[in-house]
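So the structure is just underneath, and the comments pick up after that.
Complex shown without one protein chain; remaining protein chains in place.
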């Protein structure tokens, strides 16, 4: 029997929403579903290396300087409070033995979740493959994703 | 013939998004769909009692003191303006005879919509069943929800 497919567009780069996406993705993968996460827009920050600048022109560099990448420094959609909220949330998660986003990336990969980076966003943000962490399964555009979404049993935009 | 299933992950606790979720859920239920709402993260505020503190340790108490529960005091995703926006929205809704969130909870239950509280969030926010209103149909984790989502005709993450 063919496996059910589950996929998520991770548009948001907020720690809380990204966490929810990883909880759903790893749960689905554990249940035997073929799971893919398609990171786009702010969601790409999850897969970006921590580096101070990226982008090819001054405006892209300015935008990416504000919009820092790195799974460990995502902000919260609420109560961000200049980073105090995310710090509190990280302690709350650790206390409850909920994995961090970095750990969730590893767990997801271990369970066979496909991590896909959206190349459509690359064009206007000026990203290059070198700006991203190792272990990304593929780089693809919106058409590839829509093809996947059509085959999915469940698909979310987060 | 089996009924079509519709389910929503209510991740957001913003009044406007929660309102949209209830409009879709009650509409689907009125049309004869088997409808479930799975409240998680900030969305749990909809089902929380109004009480000043909850949580088991000081950090959880601090987080929950900022993140107050109660369906009548949700904030807006835009124009919140320290609560003036939600107050305006409530008057606009009343003028147009749109039910309040509290009323929508009752209507939803009357139509057979299942209200489910996410236990995964409980662990790190330190919630207990006593923090929640009566009438919740079940307490469940992400795996239960993914099972439901797979059987659904339509499923949203809000």
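Which chain is which? They are A and B, in the order written, and residues in each are numbered from 1.
Throughout what follows, contacts are C-beta pairs under 8 Å (C-beta built on N, C-alpha and C of every residue); 3 or more make two chains touch, one makes a residue touch a chain.
Not measured: the values here are computed from a predicted model.
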item: Listed residues A:6, A:22 or A:42, member touching the removed chain; value: A:42
item: Contacts of chain A with the absent chain, listed as residue ranges; value: 9, 11, 13, 40-42, 57, 59-60, 62-63, 66-67, 120, 123-125, 142-143, 145-147, 149-150, 152, 155-157
item: Hidden partner chain, residues of chain B it touches; value: 4, 6, 16-17, 20, 23-24, 27-28, 30-31, 33, 77-79, 88-89, 91-93, 95-98, 153-154, 156-158
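Methods note: only the chains that are shown with their structure count from here on.
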item: For chain A paired with chain B, centre-to-centre distance based on mean C-alpha positions, whole Å; value: 25
